[in-house]
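Shown here: the complex without one of its protein chains, the others still in place.
Showing chain A:
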C-alpha cells in the first residue's frame, strides 16, 4: 500500500511538472485537462481509497471529473 502510494505521488509530481510546461493552442488545453483529470482520479482512487469503495462512488467520481472537463472543453 505504502509503495503504491509512493509510486502514485511520483506520477502526480511528474504530471504536475509536465502540465506546467504545456503552453500553446487548443491541443495544449485538451492535454492539460486530460492530465488534470488523471491526477484527480489518481488522488481519488489511490489516496482516498475509492478503489476499495462501492462501484456507485467510483462511477460517480468518474462522472463528475468527466462532466467538468468535457464542459470546459466544449465551451473553450
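The rule is short, and it goes like this: a contact is a pair of C-beta atoms (placed from the backbone, for glycine too) under 8 Å apart; a residue touches a chain by one contact, two chains touch by 3 or more; residues count from 1.
The rule is simple: contacts and distances are computed from a predicted model.
Missing from the rendering is one chain, named in UniProt as "Nitric oxide reductase" (options: "FAD/NAD(P)-binding protein", "Nitric oxide reductase", "Cytochrome c oxidase subunit 1" or "histidine kinase"). Against the chain not displayed here, chain A makes contact via residues 1-2, 5-6, 8-9, 12-13, 16-17, 19-20, 22, 29, 32-33, 36, 39-40, 43-44, 46-50, 52-54, 56-57, 60, 64-65, 67-68, 71-72, 75-76.
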